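One protein chain is absent from this view; the other protein chains keep their places.
A and B are the chain letters, set down in written order, and residue numbers restart from 1 in every chain.
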Amino acid sequence: MSDVLARDETTGTTRPARHRTLRLPGVRTWVRVAGAVLLLALPFYLDRFWLQAGLFAMAAAIGAIGLNLLTGATGQLSMGHAFFLAVGAYGYCVFAADGGDGLTGLGLPSWLAAVLAVLVAGVAGGLFSPIAGRLRGAYLGIATLALIFIGQHVLFNARDLTGGFNGRDVPPLSLFGLTFDDREVVVAAVPFGSAEKLWYAGLVLLLGCALFARGVLRGRPGRAMNAIRDHRIAAGVMGVPVARYRAAVFVLSSMYAGLAGVLLALVFQRTVPDYFGITLSLDYLAMIVIGGLGSVAGAVVGAVFVSLLPQLLTRYSDALPLVSDPGTGGIAPGEAARYLYGAAVVAVVLFLPGGLVRLAARRRVSPGSGATPGEER
Amino acid sequence: MSTFAELLLNGISLGSVYALIALGFVVIFRATEVVNFAHASLLLAGGYVTATLHDDIGFWPALLVGIAGAAAVGAAVEFLVMRRYRGSDHSVLAIVTIGVDILLTTELTRRIGTDVLALGDPWGDAVLTVGPVSLAHTRIAAFVAAALLITAFLLVFRYTSWGVAMRAAAESPETAALMGVRLGRVSLGAWAVAGGLAAVAALFLTVFPTPGLERATSLAALKAFPAAILGGLDSTTGALVGGLLVGITESLATGYQSDLTFLGRGLGDLAPYLVMVAILLIRPAGLFGTKELARV
Partner (left out) sequence: MRTTHTAKVAAGALAALLVLAGCSSKAKDDDGDKQSAGGVKTGDGISGKTISLGVLTDMTGVYATLGKSVTQAQQLYVKQVNASGGVCGYKLSLTVRDHGYDPQKAVSGYTELAPKVLGFTQFIGSPFVAAVKQRIDGQDKGLVLPQAWSATLLGSPYIRVIGSTYDIETINAIDFLMKEKGLKKGDKIGHVYFEGDYGENALAGSKYMAKKAGLQVVEQKIKPTDNDMTGQVAALKQAKVKAIVISAGPRQAASLVGVAAAGKFPVPIIGNNSAFAPQLLATQAGPALTANYYVASPSLPIGADTPQAKKLVEDYKAAYPKDSLDNGVVAGWTAAAAFGEALKKACAAKDLTREGVDKALLTINAFDPGFGITQDFSDPKSASSKQSVILRPDKSAVGGMKVVREAEASSAAEGYTPGS
């Protein structure tokens, strides 16, 4: 696993040489242009179902990047990621709501609420760091599991803050006079609802998060984090402030989760406590393993895979062999998705250490391409 | 007072079931340093085999087949999956067991469907009443079984060559291998034993006072996590103490729910985790766990 990052570094140093030999904008640039155009054009074509699925994937990708910083790059197993998502989602509601529905609401401008929600998630991560700093490996993993149970308990019981079992409405985000709600805005003859508008917000956020995480991973902090993961004591001996780094990464990862939570809340338009359970945390772990531990691209690929797989299977259940409509016997789409998802986790770890991004990298080792997993976005 | 005694006894008996599950975690952790998240599905597998067979071959043979079946599933997981992993990161292996758990649980719940399967145990809903306190026979059986099994494991770990090999493998796999310990066999054995333990635990989880085995039974394994951790993941004694502590905490938190309303209701699930976090703050390796030594 550590060789993913090692590979990153080597290509990082060899890349300039490659660029000198390639005068014209390379294949890679064109692929990027095409990808960007495609992503930007999608809201004009896809219907709301697919846009929403895409938005779920984007939110998941942001959360997964955060978890990958913590678990993949620094080696701290966290099963409490869903808790920080919940902090972000509910935090946003509390800050942005105007209290019209009888629940606590501070009525702040929604962009400020989003920023504050992310900060609160970071603070929550910081509060947990006395525990996180003392524990390692499996102990840390299961201790973070406690966060899920505490979180669920609070979500169901702190009625004024969370709305209890029924959750609470999410006020739409408003930025520079543009409100991301369902009021239709017609752009080039295409009506834009909340999903279309949020799509662009999601893209911007994801890009920002990915670039920032890439910067962290490639710079000094990233090397320090990997050193902590690979050999904590050796890292300490070499002068890496281990405890400070571990706490900082925990906070950063919680903030990523908080932002993912805010985006999810905006897409859902209502937060419900059932969502932020242990399954969600396990999903995030599966994402980073399937995509590739320790790399930003891995987190994104894994998030897309885990979020879209069940949607695809459900949507096209009638066209697939072995999968049958619910109620007709045979394997239901939901079950088929679980099988594939479980098998993917196992298969990736056994046969594809480094995750799906390695698959892409392996196919493109041809000279001149130069693309390695850690570098894309 | 009698309520307290009853809650305490009930907590102890419930805790002994958790201790059995926690022991399963401990056995695998000792041998391979992996936390086995697939334990829940081994539990379901053992229970399922017992439940489907008891009508035809009687309860005790069915239980034996169930134990053997779950042991076989555990061994198969080790042989087909865990052994093939080439890396050295135990967190990654823990995540692999999550994948295995998803596969096995999906298959088993699909088979169980919407049924509630009885296990055909001989205790029924009989209750032992001493003064004001009553305790189900199934719970007494659970306590006795847990006590016997845990004592047996303490002895096995200390005195048999398998136990010594397992400890050696956990301490330092390379050294153990050099000394002639067959690591594969040790880990295979640990998984099989954990499977068998899971089947026994499944039995006591699904008999009276619970109606039977069904798709959600495996969730009980979640309650054994704090038990295993707060006792110390590599300690047999820890599994017992942790299990009892979790059982008692849960039982008391439920029984005195009305006096704890300021914390919100329905604390039963949460309390064990709070106790666990509190203990980990003081002892990061659990009550009886070995402190990790720095090896550079």
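Some observations on this one:
The criterion applied here is as follows: a contact is a pair of C-beta atoms (placed from the backbone, for glycine too) under 8 Å apart; a residue touches a chain by one contact, two chains touch by 3 or more.
Bear in mind that the values here come from a model prediction, so they are computed numbers and not experimental data.
The missing chain, though absent from the display, is touched by one residue of A:Ala53, A:Val118 or A:Val304; that residue is A:Ala53. Summary of contacts with the chain left out: across B:Ala136, B:Ile150 or B:Ile279, the touching residue is B:Ala136. The chain not displayed touches subunit A at residues 19, 25, 29, 32-33, 36-37, 40-41, 44-49, 52-53, 56, 156, 164-167, 169, 182, 186-191, 268-270, 272-275, 279, 307, 310-311, 314-315, 325-327, 332-335, 338. The chain not shown here touches subunit B at positions 3, 6-7, 10, 14, 109, 113-116, 118, 124-127, 129, 134, 136, 205, 207-212, 214-217, 219-220, 222, 250-251, 254-258, 265-266, 268-269.
Definition applied: only the chains that are shown with their structure count from here on.
By the touch criterion given at the top, residues 29, 34-35, 81, 84-87, 89-96, 98-103, 106-107, 110, 222, 225-226, 228-229, 233, 264-267, 269-270, 273-274, 276-277, 280-281, 284-286, 292, 294-296 of subunit B touch subunit A in their complex.
Every residue of subunit A that touches subunit B in the complex is listed here, in rising order: 1, 71, 75, 77, 130-131, 134-139, 141-143, 145-146, 149-150, 153-154, 156-158, 231, 233-234, 237, 278, 282, 285-286, 289, 293, 331, 335, 338-339, 341-346, 349-350, 353.
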